[in-house]
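Everything below concerns the one structure shown next.
Removed from the display is one protein chain of the complex; every other protein chain stays in position.
Per-chain numbering from 1; labels A and B assigned in written order.
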Amino acid sequence: MIEVKNITKSTKEGRQILKGISFKAKKGDFIGILGPSGAGKTLTMRCLNGLTKPTTGEILITIDNQVHDIAKNKGKELRQMRQKIGVVFQGFNLVKRLSVLENVMIGKLGQINQFRSLFKGFNNEEAQKAYEALEKVKIEKLAKRKVASLSGGEMQRVAIARAIFQEPVILLADEPIANLDPTNAKKIMKRLKPLSEEMPVIGVFHQPEIASKYCNRIIALKDGTVVYDGNSDISEDLLMDIYGDELQEIENQALVSAPLA
Amino acid sequence: MSLVIDHPYLIPSERLKKRAFIFSVLAIIVIGLSIILDLNPLLFFTDGHHLINLLGEMVPPNVDILWEKKSIFSSILETLAMAFLGTCFGGGIALGIAFLAATNTSPHPVFRFIFRGLMSIERVIPKLVIILVFVIAVGLGPFAGMLTLTIGTIGMFGKLFADAIEEVDPEPVEATYATGASKLQVIKYCIIPQVLPSFTANLFYAFDVNLRSAIGLGIFGGGGIGFEIHMAMKMLRYKDALALILFTIILISIFEKFSDYLRAQILNEQTLK
Partner (left out) sequence: MKKTTIKRIALLLVIAALLYMSMLVCNVSLGALSKGIVDGIAFLGEMFPPDFSALPDMIYPAVETIMISFLATFFGALLSFFFALAGASNISPMWLKSISRFFMATERALPEIIIILLLVAALGLGPFPGVIALAIGCIGMLGRLFSDAIEEVNAKTIESVQSAGATKIQVIQYVIIPEILPSLISNTLFRFEVNTRLSVLLGAVGAGGIGYEIFYSFQLLEYERATTAILVVLLLVFMSERVSDYFRKKILSNTKLK
């Protein structure tokens, strides 16, 4: 269970990028966050797992029946919260020279004793659990391969298994399918969907049609505010409303940045 | 608990055993060798004060020696001259040999075999041996040092040059042959322009390497700044020695930066064209 209460974020120069975003997510939610570039999607995600601190507002996450505010926590407490937040990145961010299974186990580094990780490493029980996480995304057969030898779609599934293995209370996915071809993108969405039965899954997506097909809830951002929060049957009008300016903006940006390049 | 995973590569306890085995073997070797060589870590504590004493005696460096003692100036010149001549002569000869030793320019495979063989033998012979022989042949001094560096440059850069020639793009070469050009013409108009930038860049690198070796060779009879440092240490004039060492570090650093810069310039120019 996660509750975002009216978060704002301003740059050092005082420009407000997030202008008060609020939403709640609970078990069963598979939320797709949509919006044109610059709407604040990625920044919102960074706030959700504590990589960035919002200027004002609260982000309440319930862990073991206790409510924590990730926007306020620092240091050790923040690290402990993060262990309970699974994150999947656009660039997979795996350790290429370790095996698939080891990459999954790395997800729990924060939860094991420093001394043990240095001298003993993981134990067999953890390996077993990691293997089960791989089974959930159906790539257990690749367990002993080096990550560098996998395809992009396989790597992203390993990343999801790593997030599951953390036994998180919430799963965040920052543009998880942006680097993948359509077939692999669909496979990833299919793996993410059932996970939402155990924990809220929140993803940022660039492709509205895929998001509306697999997610059961859509949150649309524009200029740092929520312009839509509802079921995934999004209308053509809404899409035009969200993305309509983007083309024009891209053209303007091209004109402005051309002399610099 | 029964494991679904069966491969030892995947089972952490198996991997831990393997890792522990490798580490203990390495530890036994290292500790064993240390015992054989009398490397006692306690020496750091019992003899550590010797090092600190030495450092104490070295500070502050007697910087004045750099301009007060006349021989220092000529020693610096000697070291630089040794490195410069070694690079020029060695580089020139290496260039000639490279053409004889590269498959695509060699007049006969026999040349290639002989020169490649000689160069690889040279690379294995320690510089110490070469300088000792030259000191006997031409006497102590920078001349012997310069000859050693020349030989060393031939061995190392002759191979690099020959490899560069062999990596030349064969298509323009064949095209030029097709127009009826002779081998020498092909070398002059086709191969040299392609390899020249990398040759020049490597020569600057060679100067870098030779400057460092020139300092080491000084100690064994090559003269120059290395010899001065050696003498200063032998005569327990540690403050002088530190001044010379600091000067050496600065000298080498400056030439390294300078040669890095020129090398980058040359190689950039080539890619722009």
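The working rule: a residue touches a chain if its C-beta (ideal position, glycine included) is under 8 Å from a C-beta of that chain, and two chains touch if they have at least 3 such contacts.
It should be emphasised that the depicted structure is a prediction, and the values quoted were computed from it without experimental measurement.
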Handout entry: Full-complex contact with the absent chain, from B:A81, B:I114 or B:L160
Key = B:A81
Fill in the blank from the handout: Out of A:T56, A:N93 or A:S151, the sole contact with the unshown chain comes from A:N93
Problem - Among B:F115, B:F134, B:F157 or B:F199, residue touching the chain not depicted - result: B:F134
Fill in the blank from the handout: In the full complex, subunit B touches the hidden chain through residues 26, 29-30, 33-34, 36-39, 43, 47, 50-51, 53-54, 74, 77-78, 80-82, 84-85, 88, 124-129, 132-134, 136-139, 141-143, 145-147, 212, 215-216, 219-220, 226, 229-230, 233, 238, 245, 248-250, 252-253, 256
Fill in the blank from the handout: Had the left-out chain been drawn, it would touch subunit A at residues 49-51, 79-80, 82-83, 85, 87, 89, 91, 93-98, 102, 106-111, 114, 117-118, 144-146, 148-149, 162, 166
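Here, only the chains that are shown with their structure count from here on.
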Practice task
Quick one: report the Å distance separating subunit A from subunit B, using the average Cα coordinate of each chain.
Solution key: 51
Handout entry: subunit A-touching residues of subunit B, taken from the complex the two chains share
Key = 1, 3-5, 7, 9-13, 15-16, 19
Practice task
Within their complex, state which residues of subunit A touch subunit B.
Solution key: 99, 101, 120-128, 131-132, 143-144
